[in-house]
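Heads up, one of the protein chains got dropped from this complex, but the rest are sitting where they should.
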Amino acid sequence: MNNQKLLEVQDLVIEFTTDKGKVRAVDGISFSLNNSETLGIVGESGCGKTVTALSLLKLIPSPPGKIIQGHILYQGKDIVSKSESAMRHFRGKEISMIFQEPMTSLNPVFTIGNQMIDVIRQHTHASKKEAKERAIKMLERIRIPNPERRIDEYPHQMSGGMRQRIMIAMALSCNPKILVADEPTTALDVTVQAQVMAQISELQKKFNTAVILVTHDLGVIAETCTNVLVMYCGKIVERADVSTLFESPRHPYTRGLLTSIPRIREKKLEKLPTIEGTVPDLLHLPVGCRYADRCERVRDHCRLEEPPLEKKDDKTEVACFYPY
Amino acid sequence: MDTFIYSLRKFFQSIPLIFGVTLISFVLMVYFGPDKTYDLLGKNPTQQQIEEVHHQLGYDQPFLTRYFIFFKEIITFDFGYSDSTGEKVSSIFARTIPVSLAVQLPILISGNIISIILALIAAYFRGKMIDKSVMFVAVIGMSVSYLIIVILFQIIFCSSYGLNIFPVQGWEVESFTSYLKYVTVPVLASVFLSIGYNTRFYRAVIVEEITKDHVRTARAFGTHPLKLLFKNILKNSLIPIMTRIIITLPFIIIAGSIVLESYFSIPGIGLVLYDAILTGDLPIIKAAVTWTAMIYVLSLILTDIMYTVVDPRVTLK
Amino acid sequence: MQNLLEVKNLKKYFPVKSGFLRRVRHHLKAVDGVSFVIQKAKTLGLVGESGCGKTSLGRTILRLMEATAGEILFEGINIVHLSRKHMNKKRRDMQIIFQDPYGSLNPRMTICEIIREPLDTHNIGSKEEKSKRILDLLDVVHLRRNVLNRYPHEFSGGQRQRIGIARALALHPKFIVADEPVSALDVSVQSQVLNLISELQKKFGISFLFISHDLAVVQHISHDVAVMYLGKIVEKTSTENLYKNPKHPYTQSLLLAIPVADPKQKPQRIILEGDAPSSWAPPPGCPFHPRCPEAKEICREVIPELKNVGTAENEHWVSCHLY
Partner (left out) sequence: MNEVIQNSTNKQTHTYGESLWSKALRKLRKDTIGIVAFFVVLIYLGIAVGVCLGFFGSSWDRFVTDGYSGMSRQHIFGTNLNGQDIFERALYGTKTAFQIGFIVAIVATFLGGILGAVAGFFSGKIPDVLITWFYGVIDSIPFYLFVAALAVALADNPYAMHIAMISTFWTSTCRIIRGEVIKIKHLEYIEAARAIGVSYTKIIFKHIIPNTIHILLVQSTILFVTAIKSEVILSFLNLGVKEGVSWGLMLAEAAQEVPAGNFNNFIAASGFMLILVLAFNTFSDALQDALDPKKVS
């Protein structure tokens, strides 16, 4: 294996047209992904993490969205310039994606077998029979009981957790190199969430897939990811490997996020630590650092110039003039 | 078996509906309807004669009794005789409905197929120029009156001021070629109109389906857009599409052809109704209203059963 | 009197119709014999997964849904059979905060109208007093005073939730049902709203029934916690007991299932198989037995009773055959 990255995103800018003007949902982000790595992208709603995920497959609804700048290099080749028909052979085969809502993500009027076979036959020359066998094998692998029978069932006959697991099986049925998972467990109950996350990790090992996990849940990140990007208002504010990030977060936002999440503690706190204020409106972003208004370390300089994402030590990159 | 029990229950549930339709037609056409006494009697009838005829026609009976007599006529399909021609209503219907079907079925089929295809195209390219053009044509189709289109198409295709390639009107059908000769222009006119409303409706249905999550999933797995459109999306949108087609069916067959058939002198049920409306021939209108309601109820049951075929989530419970 | 609210054997069944004549064949037991007590100025956290009946329970207590059976004693008075008129008077004391910050505010009313509605309904104060009260309420929930003439769609989720809280506080209630008030919010905003709720409790001595699916959220806010599974309470004790020493296998697995935001601490967890069965067809015996790692023969047949396994002073109620 040469030193080439599996996926490299360079200076990506994605703009949405709203009735009040143009909004940059993703504003000049760069990151890369190695083989069989698990990269977490974490942030609050509206930070651009889902748009980033969708852009990797060129699935951004257009209009209103548009990639206006930057490159997404998959094995060295740019996919931003790829045609829609070329993307068709790419999606599901090279990069696959699963979504937040297992209840609506499968087509209700076709059996899950039918849908799985469609995906397999889209990317291989398998006959219907072969595809079906492969689908059954996939269901066995994710330990769905009675796969021969269940393959002829419809999505509504299954629970949310099972549907999400089938989505994962479908996504991985053509051995893609990358699986993009957009909030895969947010809509599920905690006990089911654990099943689904375990499933993803297990299949990832088996197929040697790289995973990009988009979530707002730092707990899920801590348990599954190797590297983490923290996004705020369309920008990456911090990038580090997972243990560094959780042990010594450098950006004030990351730190605030880590302390403010409700978690089970030994002792009840009198008052939960919080990040004050709200996320700024993307239409009226402040000059300078976008986090300045909520930041406890803010100085005059922060309001004049936007901090670039820079290496602060050999483990962390932070976009902050005065990091911890 | 489930289907049978379900249909039976549905049928019982629709009894109030039939009841309501007959009640309204009774009130409008019989209770407040014209007094036939003077038609039956000559000039200057005596008071006694009038009362006698009133009694014979049942006018002196109370409201409910008269309604039940009317209701009995209807459920036994005994609509009597046409006021103007004296022909049995049921035989008029038997003679004219096939003609109407011969005109309306091509309209229904081609109109819907064209609309669905246009709607798929427009929905797929939504926001683009193709979509806008299709929708513009559809709005024009919606805005033109049936009467205008019928007159216009007749001028264009059937008159010496236009192409003059089809007969102006009439229905002398002996062979398939002569059938085509008489049916083409009426069908073209109606299809043009039906495209207006249908395309808009179908496009809205399909666009709603296209924006659903499962379509995004299919795209994320690389499904071909045409397969997406014709397999996934079309089947999902089939319920509202079919409902629309089936529910409009009885109205199209029995009443939708009034303007068309009268204008082109096609001897179908529409022409009969046109004459009946102009002359106030109640037995015919009464029969048409009741029949439509009956078929309507059956269509409703049919659509429910069709749902279970199309959508596995729907059960007849 | 210490007990503000006492719920005794409360049931809420939804009839399920089927068959040719659409007769009621069986019932969906959303809430099936729930009892608990909430004391003055205390919070009971109610935890459970989706479909366990926790939302129905909250609505039934406020009589937004009618109870099928059981008693709801509010300040010692059973409110289950109160007439509409009397109940409406009681509503001054019992309020609710909703989950969905988008659906819980009428989009065509200004913030001022929304907060004033309870005052108008119960004819509290003169015009000036009302205006003053509304401004006070905005201060209490930390919203700027200039928001009054704006509309809900102009606010973020967290701000809307504060507006909803202000509306609930307008009548100075003694008891508030908070139905998943933070689960639709972003993490950084969640703690703001949680802090606000604890602050209000201290300031006004309000009792809360705090409904959530998130055990981590419940810990901060509650004095006691009840865990619900398929319409029944399976464990109920003080917050300290529950988190230090969970007894019911369901509670244990719930606690272990929460992802920990610490990569060094690799979790030792029992992954429960399957999803929670629906209340349409609850399993016989203990409702949890199909997923329980410690299920025994008896669990399949006999429904366990809720019993106190702690002491009389430090109660710890569990319904499990293991104890």
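Labels A, B and C are assigned to the chains in the order they are written; within every chain, residues are numbered from 1.
Please note the rule applied: a contact is a pair of C-beta atoms (placed from the backbone, for glycine too) under 8 Å apart; a residue touches a chain by one contact, two chains touch by 3 or more.
None of the values given here were measured: they were computed from a predicted structure.
Only one of B:I74, B:I116 or B:I285 touches the chain withheld from this view, namely B:I285. Across the entire complex, the residue among C:K12, C:K130, C:R167 or C:R269 in touch with the chain not shown is C:R167.
Shown as candidates are A:V23, A:I112 or A:I261; the residue that touches the absent chain is A:V23. In the full complex, the hidden chain is touched by chain C at residues 59, 62, 64, 87-89, 91-92, 94-96, 98-100, 103-110, 117-118, 121-122, 146-147, 149-151, 153-156, 159, 164, 167, 171.
Contact residues of chain B toward the unshown chain are 16-17, 20-21, 24-25, 27-29, 32-34, 126-127, 139-140, 142-148, 151-152, 154-155, 159, 161, 168, 207-208, 211, 251, 254-256, 258-259, 263, 273-274, 276-278, 280, 282, 285, 288-289, 292-293, 296-297.
We adopt the following convention: only the chains that are shown with their structure count from here on.
Farthest from chain C, judged by the mean position of CA atoms in each chain, is B. If you average the Cα atoms of chain B and of chain C, the two centres end up 53 Å apart. Of all residues in chain A, none touches 2 or more other chains. Residues 57, 59, 63, 84, 87-93, 96-97, 99, 101, 104-110, 115, 118-119, 122-123, 154, 156, 167, 170-171 of chain A are the ones touching chain B in the complex. Remark: chain B residues 127, 212-225, 227, 232, 235-236, 310-313 touch chain A in the complex.
By the touch criterion given at the top, residues 49-50, 156, 158-159, 182, 186-192, 194-195, 198, 213-217, 219-220, 239, 243, 253-255, 257-264, 266-267, 269, 271-276, 291 of chain C touch chain A in their complex.
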